[in-house]
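Removed: one protein chain of the complex. Kept in place: all other protein chains.
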Amino acid sequence: MSTPSAATLQSPVFDPRDPDVVLSVQNVSVKFGGVQAVNNANITALKGQVTGLIGPNGAGKTTTFNVITGLEQPTEGQVWIAGTDVSRLAPYRRARLGMARTFQRLEVFGTLTAHDNVLAAAEFRRAWSKDGSDPRAVAHEILDRVGLRGVAHERVDALPTGLARLVELGRGLATRPQLLLLDEPGSGLDETESVALGDLLIELAAEGMAVLVVEHDVDLVMRVCDRIHVLDFGQVICVGVPREVQADPAVQAAYLGAET
Amino acid sequence: MRISRKHAAVAVAVLLTLTACGSRADSTLRQQAARAALGTGNGGGTGSGTTTGVVGGTSGAVGTSGTTGTGGSTTGTGGTSGTATGGSTTGTGGTTGGTGGATGGAPAPVGGNGGATDVGVTADSITLGNVADMGGPVPGLFEGAVIGTQAYIAKVNSEGGVYGRKLKLKVGDGQLDCSRNRAETADLAPKVFAFVGSFSLFDDCGADVLKANPGIPDLHGALGPKSQALASNFSVAPLGKGWRTGPLNYYKTKYGAKFQKIGAIYANVGTGPSLWRNTVSAIESTGGKVVSEHPYGATDTDFTSTVVRMRNDGVQMIYINTTDGATTARFVNAARSQNVDWPIIFGATAYDQNFLKQAGANAEGVYNDQQFAQFFNTDDAGKIKAVAEFQKWTTAAAGPKATKDLFAAYGWASAQLFVQALTKAGPKATRADVMKVLKTVTSFDADGLLAPANPAGKKPGTCWILNVVKNGKFVRVDTPTDKFRCDGSYHYAS
Partner (left out) sequence: MTTFLALTTLGIVVGCIYGLTATGLVVTYTTSGIFNFAHGAIGMMGAFTYWQLSVAWGWPVWLSLVAVLLVGAPVFGAVVERVLIRPLHGSSVDLTIVITLGLLLFLIGLANVLWKPTEARVLPAFFAGATPLQIGSLSVSINQVLVVVVAIVVAVGLRVMFSRTRVGIAMRGVVDDPDLAAMTGVSPARIQQLSWALGSSLAALAGILLAPLVTLNILTLTLLVINGYAAALFGRLKSLPRTAVGAIILGLLVNYAKGYTPAGGLLEQLQPAIPMIFLFFLLIWIPAARLRTSSAAGTAAPTVPGLRQSVLVGAALVLLAVVLSQTLSAPNLLIGGRAFILAITLLSLVLLTGYSGQVSLCHLTFVGLGSYAMGTWGGGSLVGVVFAVLLSVLAGCLVAAFTSRLRGLYLALATFAFAKAMDEAFFLRELGEGGTLTVQRLQIPGVATESDAAYFLLSAVIFTAAAIGVLAIRRGRFGRQLTALSDSPAACATLGVNTNVTKLVVFACSAGLAGLSGALFGGLQGTVSALDFNVLGSLSLLLALRIGGVNTITGALFGATCFALFPTLQSHVPANLQLAYLLTGLAAVSIGRDPDGFGGQVSKLGARLRAVRGTPPSAPSPSTASRPELEEARLVHS
């Protein structure tokens, strides 16, 4: 698949029914009281790609995730997942279309062990998909894959934040999503762990998953993302491949403005 | 909006379910009522007053104990040897009961009294039990029952006891709690000779224990149907499934057309509704008519809207018999504040010092009919010896501020009935002997403290007195000063 140019990406030319378009956020706006948290955003995540969503703090990234997963209702706009308009669906129905996410503020099942977190998710998946999979085998495999085997029987609220994030990632994977939303998966990880995470994301995309990742670690983002959306004050100010985004003056202004 | 409609649909479903439950339970109630009317005898009950709170029963009024129309002869009461004979009277004229009530005890017989004849008995003492609600959410609720029982025991002991034995009382606190009542009864059952003067809204819980121990005489004002049905229970004021007609006839004569326009409130709790239906049946049997009746619940704190509605319904007189003093006071206050001029008549349970206090000036001119003497008034104490004794000994037992309420009167009378039977059963009496004597007591009036009733036959009496509140006091009116009126009969609701 060829990567379209930044210019075409900025306008919503993707047909949400296109089988390669796993997620399509169309003209979404969210208002909290008088605050415009998200303003007419269009975001697309494609099959087999890691898509980045970056921006300064308070840019509306997490709110966008909440809108996609249905935890938050947008004031305007639609969300399509895998060719279905899910704007009116409850969060659990959206998840059953093959979407999983992690949270910026941890939402682990803190009183369960890492193993049981993943197992629970695998059981949920089995219960609603009735695919006859063996949750314990799934859990075992995933713990290995995300590198949590060593702490599998520790209670999660006793784990360091970085590892707890991996638990959330593993939990998401256990539902075998076609779309994975990751909210700052790299924060709290050390250098090596961060590299391993990056490899894992590339691997997942290679297997055909659509990954949408919010991340502050610029190196990580630049390394793993196929395309990047930049949000600032709720607006998508730039979309493109990493190189293009890095070079974009508006992006630089937003980041510099935010960091001084 | 879609959501709202969905919820509305579910709401309707719930209401339908509730309706179904309601009607089913209603038919059960009717069956029970029918059974009771056919003669199993457990009809009346406990108009348990307003139930609020942890357990409610702020005043746990004792429903209204009816009295039957046997009007019969009263055998002697009290006394040493059963000498006294009350006049055998039917119709009018009062029975003041036995005359020999002055003494309670009997001297120890020559040749000893047989020592430990039965459970709780030694050569010089007999231990009795009493379970009343005292602790719990309404502290002191029925402590009067204990005080009255203790008062009579103190009187008897001061006269030397019975056949050389002093009476002792073991008290269990029911705490207005079913389990507690049962546990206390089970605790005392193997230790006491008899239960005397108990009083509890949950006497049915202890009744299971007594049923399993049928040999223990139980002398107390039974409230629950199980308690009433016990063969071993002897109540000084048995409840009946109906209402006495004497007072109703009186009101009919006195108020004429107004008797056709009666308004009422009744407790929407427990037996409240069925008790009231019995009363309505009696009213109708005497030619009266209730035109506006209103159940009240625990949260009803103000009756003004009820009075407004009654006025709208054309009410001309008020007849209430299933409420406690505090509720009656609230109603009277509401009615007076709306300047209605209806005659207001209420039942026995509002003969209560608290009613006078809470209704204040509004109580003036309010009537009530009741089946016991004015046990806390000084007037009756001056004329009826039993009342004077009751007041003297309750004061002696628990101080001048001692509760002199209906429960104390029942406790006193129950103890008196017990001593009378024990005396008659002789010095070597066992539980069975006493029970045998009790089964012959078909008329008892505690020397005029209570209207005569039939403890053995479990039949309420028909005699009554009429009071009016005058200058902040209950005063007898159209009633002999030292006797009951015994006109009228007892109407059993069908």
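In this document, chain identifiers A and B correspond to the written order of the chains, with residue numbering beginning at 1 in each.
One rule holds in what follows: a residue touches a chain if its C-beta (ideal position, glycine included) is under 8 Å from a C-beta of that chain, and two chains touch if they have at least 3 such contacts.
All of these numbers come straight from a predicted model, not from anything done at the bench.
One chain is not depicted; across the entire complex it touches A, B.
If you put the hidden chain back, the residue from B:118, B:177 or B:445 that touches it is B:177.
Within the full complex, the residue among B:129, B:148 or B:224 touching the omitted chain is B:224. Contact with the chain that does not appear here is found for just one residue of B:358, B:371 or B:462, B:358. Remark: the residues of chain A touching the chain excluded from display are 69-72, 90-92, 95-96, 99-101, 103, 105-112, 116-117, 119-121, 123-125, 128, 153-155, 157-161, 164, 168, 171-172, 175. In the full complex, chain B touches the hidden chain at residues 4, 7, 10-11, 14, 17-19, 21-22, 25, 28-29, 32-33, 36, 45-46, 48, 51-58, 134-141, 143, 172-173, 175-180, 182-184, 186-187, 189-190, 201-202, 204-205, 207-209, 223-226, 268-271, 273-274, 292-302, 304-306, 308-309, 311-312, 325-326, 329-330, 337-339, 353-354, 357-358, 360, 403.
Operating definition for what follows: only the chains that are shown with their structure count from here on.
Annotation: 75 Å between the Cα-based centres of chain A and chain B.
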